[in-house]
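Report on one structure; see the data block that follows.
One chain of protein is taken out of this complex; the other chains stay put.
Now for chain A:
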Amino acid sequence: MKRYTIFVISENFIGILNRITIIFTRRGVNIDALTASESSVNGIHRITIEVTTTEDMVIHLTKQIEKIVDVINAFYHEDESVVYQEIALYKIPVAKLDAGLEKIIRQHHAKIIAAQPEFVVLELSGHKEQTQELLEILKGYGLLEFARSGRVAVARRMLTLENILT
């Protein structure tokens, strides 16, 4: 078992996400994280799926996704061959702010992106290991809420969306 990122380039078609996810459901494969968003080209969506499975299975899944009529392209990469990033938000009560916390924020290169009388919201972008590390620390600071995105990723090889589309 290994961690893979599956990239899907698709038409912006109603139900496309459903068609993709049922491929995983049917084979009992859990999606670790999924991000869907409009791409740099109008009308084209980009979906990034993180999955932990065997190579045989990720090949099989990718081919089945590619087979979907409204999918333009699907391919997968191992972690080493993608540049990826996740974003995490942490809600901390103001009462817990102290010099120690300031040091943690600096060390982790996190930033405060919103402040309310009762709480502040910290943001950290990075790999899951990094956002997780900060999460563990902030649990000691009365963490109120935590949210983390799925990964967004680009391949390390020389590839443009335009290449894929043509």
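Operating definition for what follows: a residue touches a chain if its C-beta (ideal position, glycine included) is under 8 Å from a C-beta of that chain, and two chains touch if they have at least 3 such contacts; residues count from 1.
Note that in this section contacts and distances are computed from a predicted model.
Undergrad: Pick, from "Aliphatic sulfonates import ATP-binding protein SsuB", "Acetolactate synthase", "Cell division protein FtsW" or "APC family permease", the protein name that UniProt gives for the chain of this complex that is not shown.
TA: "Acetolactate synthase"
Undergrad: Return the single residue from A:K2, A:K67, A:K139 or A:R156 that touches the missing chain.
TA: Reading the full complex, the residue touching the unseen chain is A:K67.
Undergrad: Can you name the residues of chain A that touch the chain not displayed here?
TA: Contacting residues on chain A, toward the hidden partner: 10-11, 14-15, 18-19, 22, 26, 59-60, 63-64, 66-67, 69-72, 165.
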